[in-house]
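One structure below.
Just one protein chain is left out here, and the rest sit where they should.
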Amino acid sequence: MEALRELFRDYRFAVGFVFLVLLAALAFLSFFSPYDPVRWLQVPRDEPPSWKHILGTNAKGQDVFWEATFAIRNSLVVALIAGLVSRVVAVLVGFLAGYKGGVVDRVLMGVADGLLVIPLFLILVLVAMLLREAMTIVNTGLLLAFFGWAWDARTIRAQILSLREREFTQTSLLSGNSTLSLVSKEYVPFTIPLIFSTLISNIAWAIGMEIVLAILGLVRLEIPTLGTMLQWAITRQAMLLGHWWWIATPLALTVILLVALYWLSVSVSEYLDPRMRIQRIGAR
Amino acid sequence: MTVILETKGVSKVFSLGSWLSRVHLVAVDRVSLQIRQAEIFTLAGESGCGKTTTARMILGFELPTTGEIFYRGKRIDEFRDRKAWFQEVQAVFQNPFETFNPLRKVESYFFETVFNYHLRKDVKAAQALIEEKLQAVGLSFQDVAGKYPAEFSGGQLQRASIARALLTNPSLLVADEPVSMVDASLRMSIVNLFRTLRDSFGVSVVYITHDLATAYYVSDRIAIMFRGNIVEMGGVEEVLGAPKHPYTKLLLESIPEPDPERRQEKAMVFLEEREEYLRRGCKFAGRCPEKEEICSREAPQEVMVGGVFVRCHKHAR
Amino acid sequence: MRFVRDYLIPRLVQYVLVIFFGITAVFLIPRFTGQDPVLEIIAQIQTQGGSLDPIAVRKLTETLQELYGLRGTLWEQYVNMWRRVFHLDFGPSLFQFPTPVSELLRIYLPWTIGLFATSTLLAWLLGNVLGGIAGYFSSQSWSKILDAVIMVIRPVPHYIFGVLLLILFAYVWALFPAGGLMLGRRTVVDLRFVMIILRYSFLPALTLVVLGGAGWFQQMKLLVQNVRREDFVQYAQAGGVKERVIISRYVMRNAMLPQITQLALVLGQVFSGVLMVEMVFSYPGMGLLLYRAVTRGDYNLVMGIAILSIFTITTAVLLLDLLYPLLDPRIRHR
Partner (left out) sequence: MDAIITVENLQAFYVLEVMGERKVIKAVNGVDFAVLRDEVYGIAGESGCGKTTLLKAIFAALEPPLRIFEGKVYYYPNGERVDAFSLAGEARRKLRWTYISYIPQGSMSVFNPVKRLRITFLDFLKSHVGGKREEELLTLAREHLVRLGLTPQVLNGYPHQLSGGMRQRVAIALATLLKPRVILADEPTTALDVVAQRAVLQLLRDVQKEFRSTIIVVTHDMGIHAQITDRMAIMYAGRIVEEGLTKDIFARPLHPYTRYLIQSLPKVGDKNTKESAPGSPPSLLYLPPGCSFHPRCSEVMEHCVQEIPPLKKINESHWVACWMREG
């Protein structure tokens, strides 16, 4: 609780948090939408913003505002699945490699390094291309999760490695703790903030990736997400037609969402780095 | 006197570098020593002489590359598990602020020790046992309850660390540089505790240090280590009172004596650590004032001179 | 020499291993997802109205399997694939049938490499120099303003940033073309040609330099703020060493080293960014090729692009790794 109060003193955390709450509220609104997100021709087509349709309507005869609420919800769900599942992998790999060391460490980190060096995007595209029809929200999230753990596994491993060298590890063993309770009691409290901050960055990455996959037509295009809204607007030449609200809505929402997430993660990771904290204290 | 712990020809070889290229460094070289019941045994030497590695092998944190360690006649790798071993041997570390996790309460280590080793059944009985051990080091449960490590002073934490180690009634306590990070005005209070442990509780202590003055003050026997070898070992009065190995003499001369009337004026030679580790023959030959021709050719064998173990050509004849 | 054994050989082994496993993965993925590209293509042809008799279907299937290297056991296919990789023969492209994939790659690859190399280098240099100076003078107001601007730019993904630039500078103010540079077979390299290339590459390069530079800027700023506190910097300051010398030789020089390692680690991601930007601006590189290949289901081409990209990136990483010891004596003299 104290940590949270300290974080809110940083304007970046406060701003990021407020915007994220607003977007989450928008996503929540989708549950009360008067329209079906998938059906066509529920409202007049191609109308500019008005009081009735505050963000206009699209060529499919859908209200852009209400479509956007679904889009945020779905994009957040994809990103959360990707982020949470890849956290599980990253934590397991990171803890195992860091604590066991030796051959286990070398093999796991070899895999992670390999994943980092290869342009993953292409492999992702290749898989998505083959799975095209199966790219539902859940599957897209899982696919992104499969490719999104390597970097963070490395970070977590590095932290475990340094924790393992600290003397309290030995005190814990001398106190009769088993390996499992050693790891959960001594190491987890240190890694939770790190896991949290990598979660935020991973969510941002997944949102961006979903958009690119959508642009390539590699997800189920009828499901509204930030990516499919943008893909649709671009293929329908929204700019040439002057229907700016088609394209501005997903663009603006994406930028706000990602900036908010980024500010949160920068603020949290600075809070975690004691050197930066001292700097902030000293500056005042 | 009964021997409780014995190492027989224990060596530790570290391989440095990656898997394609190994450099082997013999950090501990065929160390054999015995620790008796209720004695304080000092392992002394410069940094990088292998004393900490030896201690880690005794504790079981590190496995010897060759050689065996026996506890009351039983090989330590024959203990049922880690826990059964740590019931007999406990440790105290150099930096008291690192001994306990800064994110956890100090008392939790006490309760964990009590319950993990099934020393007491319920919280109340556990607390009574903890109180007893804390009293023994000059603290009380009140001083510790509910506090995080940052709320203590270094001296208090080091006492708490010793009290925790005493919970299982170990026969042997390994103390790795236990006072080097404690405030100067508090050092002796910690060192005196080791004497109390020996005299009142019959605990043996392995005291690791580079400070020969406290070693003399507190210990019964001493082993001087140099670049992985024990070069001299015996009763502390004999070894430090009448040093036989030139390295022991050098160490003794180098103590900055707290007496302005007696200043060291003699100059001496210094050599880099790496050079000495990879040296053939006697590793000390490079800076030995009593060096002979044989020293750089052949490694000296250990001999007993008047009850003191020495590894030096000069005494081999 | 220990340097060769401890540093060089492990890197070379890693290089070979990553290529080996990467290409093996590219080979295995289509075979494990349970999708048959050949069936898909035949289905595509049939839905487009062509009714084929069973014999024709069988013949076509065989031809396509031959083209895709899908004949024989898995092991035969695998060996066959490596043979093809070494001959740079990825079969014909489907959407530009019968142009071989390798021919397409040969035309498009230099454009991507050109954009990738110049923009990455420029972004790295600009980001690090600006970030370094901003980090050293982090209490000055211009540094804070610059940092605030970058805090907004940095999280925007390549694709979104590209679209924003495209809307602003190609539609709202038509300063630059909205893409569509066509590649001729033979071009005369003269001033006009260079100007055309610059006009078409400006926005893609700008996107990459601004976004990439923003990332390097922030990391460098953090690094410098930490290095500035290191003992050797404070000691040089205490010793009255001139500030210019301290900034360049002490602070920047040391903060730069992790940035090189970092560059090697993120090169794959940077390359992905290049591909995405090429799609936005229809820049005639591998990204555009990939976009077309994906939208038209051209597996051969996607495989070719993936394999070539793995080669390109791992080689670039290797070069960076080989360069690093020249700058860090702690690796050279152990």
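The chains carry the letters A, B and C, assigned in the order they are written, with residues numbered from 1 in each.
One rule holds for everything that comes next: contacts are C-beta pairs under 8 Å (C-beta built on N, C-alpha and C of every residue); 3 or more make two chains touch, one makes a residue touch a chain.
As the structure is a prediction and not an experimental result, all values here were calculated from the model.
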{"item": "Residue of B:D81, B:D122 or B:E261 in touch with the missing chain, whole complex considered", "value": "B:E261"}
{"item": "Residue of C:R83, C:R249 or C:R296 in touch with the missing chain, whole complex considered", "value": "C:R249"}
{"item": "Listed residues B:G9, B:P102, B:G202 or B:G241, member touching the removed chain", "value": "B:G241"}
{"item": "Absent-chain interface as seen on chain B, which is shown", "value": "46-47, 153-156, 183-189, 191-192, 195, 210-214, 216-217, 240-241, 250-261, 263-264, 267-268, 270, 272-274"}
{"item": "Positions on chain C where the hidden chain makes contact", "value": "230-232, 235-236, 238-242, 245, 249-250, 253-254, 257, 327-330, 333"}
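We take it that only the chains that are shown with their structure count from here on.
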{"item": "Two chains sharing the most C-beta contacts", "value": "A-C"}
{"item": "Chain centroid nearest the full-protein CA centroid", "value": "A"}
{"item": "Chain centre separation in whole Å, for chain C relative to chain B (CA means)", "value": "55"}
{"item": "Chain A-chain B separation of Cα centroids, rounded to whole Å", "value": "50"}
{"item": "Numbers and ranges of chain A residues touching at least 2 other chains", "value": "none"}
{"item": "Overlap residues in chain B, where contacts from two or more other chains coincide", "value": "19"}
{"item": "Interface residues, chain C side, partner chain A - complex", "value": "14, 17-18, 21-22, 25-26, 29-30, 33, 35, 139, 151-152, 154-160, 163-164, 167, 171, 222, 225-226, 229, 265-269, 271-272, 275-276, 279, 290-291, 294-295, 297, 299, 302-303, 305-306, 309-310, 313-314, 317"}
{"item": "Contacting residues of chain A [partner chain B, same complex]", "value": "106, 166-168, 170-177, 185-186, 189-190"}
{"item": "Of all residues in chain B, those that touch chain A in their complex", "value": "19, 59, 61, 82-83, 86, 90-91, 93-95, 98-101, 103-104, 108-109, 112-113, 116-117, 161, 164-165"}
